[in-house]
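All protein chains but one are shown in place.
Labels run A, B and C following the written order; every chain starts at residue 1.
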């Protein structure tokens, strides 16, 4: 019933690609851990939703995407925005509500966007970005740019109406869009299994849109990269959309201070044992990569995270002048003469 | 992939049931034809959506339903409301905007409702009534009444978000609700095939909710009655929801003056040849029912339609006093003191 | 000058802009081959082909979402929501996504899009197909709201809306579709946010929009002829941007303000007008600001009921005579 991609294990990835994948994993992991530390230091106002444990999905896809492919993601979007190349300082500063935030503080953690990197936004209302991602794919199709739109969302998102409408439209119009369901087994605090009529909330719905049922190990970055490459290329070549369900798990709670006590300890343990970064590190070592090479990557990333943190903390708070800016394309907010 | 019910052809239906089915078909046919005539005489303001050609779905289900099972239907709801026993005069008068309309003129053709007959409303916005029907089923389940909620809608409705949300909720909560997709091949003027990712817009989506794929010949009232009986009983016994796709065709246009020119003549012809009333009449004659018995039913129905027409036409127009009535349960519309 | 119906002016406006700019696309339910359920978009498919004029499934969220995603990545799309009541089925995309994304992204995203819909009553369609929802849209920061009252404005304001770089909710008064009017030949583009004043009566100003404009004009004539009350009618044409200067000028000129609204009373656009006047021009008033609205009830279906519910020229006349 479901196809588990074995692409990556079979194909030979070259070393540079593997190191870039590792680097992306490390970048997300360390950025997110820092974000969590800053939250514990009471420096992050509002909410935030970390991708710790789910790094391989963001890393694998970003690695497979063309520079001008579009990313659409959710409030759990730090990772997806970061790996497209968005300014780390800009992202960190946005979490801290600083004037050098990537959205100047106006959007916050849930709305990270970097259009220059084709990270087209983090959407905080479940499901809404699926039709929007389809729309970007439609424009790419009409403009003949060869761009593919990649849209990330959670398991819980498969039960909302916008999911259904977007999948059908994408299939009928054969749009170049890849929908990626990151199934981390939970919505906020409720297990997806308790509110979903099928076992695989993404894959078991694919046939309703004439699509293949696709499941990938979302903690194995090679697998993710493999399936991403396959279906991105297919979409780019006019083969239409895909819906890929990536099985993964978040290390921590849904957001901020959620201790995630609702999860059975055994379940947590077994998933933590499959931490995507530990997994990938040992695979690379097995494949003969020097430990030092990986350590160097980690420390380069750490330096970058440190710098971003400092630059963010040093900046003044978001600028009140901007409250009245950019409602409209003319830069202002006037609704009257 | 799809199960076509053969229940009715195999099981032996008793004569009284068959005559009641015929009577319901005749009632719908003659009521709808009269509604069309009155429209041509310029007596029907607003819009109206006839079920001519689709009678067997409404008749077969109504025959199978318990008196206190709920009907939820669409703007194309004259038939479904009528066959639950709603006042024919009340319905006719409502189309004519008269004071003796079943909604006193406040609802019009698209909102026919007869709560005393468990006809819980005609809903004019595509898809909205699916979750509402699920809600009635939820209440029946909790109250332990054994009632089943039956929800009719068109093929085009399977592409809207509310469809998806309702089906999933009904499946997860194992609600006693039967969803009936009347696939008449068209939305308003657009063929469903041109905007849907699968061939059978209802049946091919059932698996996405863990449900069986069910297709029935919607022009064969015995078949409809059979499948309705089966899945109503299953739902009543706690077996949960079903989604049944009934293949049918409308004789005329989508609404009022639509000449339905967008349909290929051959397609129209082949479906008209399978007119559910002609079909059933010849089956009954084959089975040895006297022609006169059927003629008598037809003329009794005609008398009723004539009387309803006269009573409706004789009534004064809707009463302006009611404009301010029944916004609230206290009977009034005051929003202030 | 050609005489067009309000209905024909829709297609004329779309055609003018699609001709001019390849990035203008148009999608909606039954809009292409069928030419729209109100026959507003006939001929566009033939002229611009099946890629630029396209039928969608019954999926309002997908329509609004597609239009948004396309607008942020290089198209200038126009979407149709068949009846404005159905905005409720995609209100999240419209009010939460389209309206807010530019602001939330600190201006990174621009959304040059239009969503058209048939708005208001008069066709005896009942409460779910007859609403005037201009106030729903006005209430959401980030949406522009345009509602023309005549064929020339349909064409000129639709063109302006399509050229505008912000999202515009374009509400066509379905009761006006068959009405006729002169439309300038050649390219015709109006400006958003400029009201038009009809008449120069000095007793009373009637502030109206869309289908209420011809009724206000008719009432104004009757008030002058039958009651000697001098009226001017302000046709707002767009609620956002709002031409407050013209409004306040007309208040100063007359001292008495009546709003004529098709939306139900509570939080209607007339409330906003009234509050602006009460805040900025209180001392110019010679008497209360009176709102003539559809009462705060869902709209009934039957002819007699619908006609007695939506403001009519007679109700306007009677109210002004009584209050003035």
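One rule holds for everything that comes next: contacts are C-beta pairs under 8 Å (C-beta built on N, C-alpha and C of every residue); 3 or more make two chains touch, one makes a residue touch a chain.
The structure presented is a predicted model; accordingly, all values stated were derived computationally and were not measured.
Participant: Using the touch definition up top, pick the residue from A:19, A:195 or A:329 that touches the left-out chain.
Facilitator: Candidates A:19, A:195 or A:329; residue touching the omitted chain: A:195.
Participant: Among C:163, C:180 or C:296, choose the residue that contacts the chain missing from this document, as touch is defined above.
Facilitator: C:296
Participant: Just name the one of C:43, C:74 or C:141 that touches the chain not displayed here.
Facilitator: Looking across C:43, C:74 or C:141, the contact with the absent chain belongs to C:141.
Participant: Could you pull out which residues of chain A are in touch with the chain that's been left out?
Facilitator: Touch with the absent chain occurs at residues 45-47, 97-98, 101, 103, 105-111, 123-128, 156-157, 159-162, 187-190, 194-196, 262, 317-318, 320, 322-324, 327, 333, 335.
Participant: If the hidden chain were put back, which residues of chain C would touch it?
Facilitator: Residues in contact with the chain left out: 85-86, 88-89, 91-92, 94-96, 99-100, 103-104, 126-128, 135-136, 138-142, 239-240, 263-272, 274-275, 277-280, 282, 285, 287-291, 296-298, 300-301.
Participant: Touching the absent chain: which residues on chain B qualify?
Facilitator: Contacting residues on chain B, toward the hidden partner: 70, 72, 102-104, 106-107, 111, 113-115, 120-121, 123, 125, 128-140, 142-143, 147, 149, 161-162, 165-166, 168-169, 172, 322, 325-331, 333-337.
Basically, only the chains that are shown with their structure count from here on.
Participant: State, to the nearest whole Å, the distance from the C-alpha centre of chain A to the C-alpha centre of chain C.
Facilitator: 40
Participant: Distance between chain A and chain B based on Cα centroids, please, to the nearest Å.
Facilitator: It comes to 45 Å between the two C-alpha centres.
Participant: Which residue numbers or ranges of chain C touch two or more of the other chains?
Facilitator: 56-57, 59-61
Participant: Please list all residues of chain A that touch 2 or more other chains.
Facilitator: In chain A, residues 161-162, 165, 168, 172 touch at least two other chains, as defined above.
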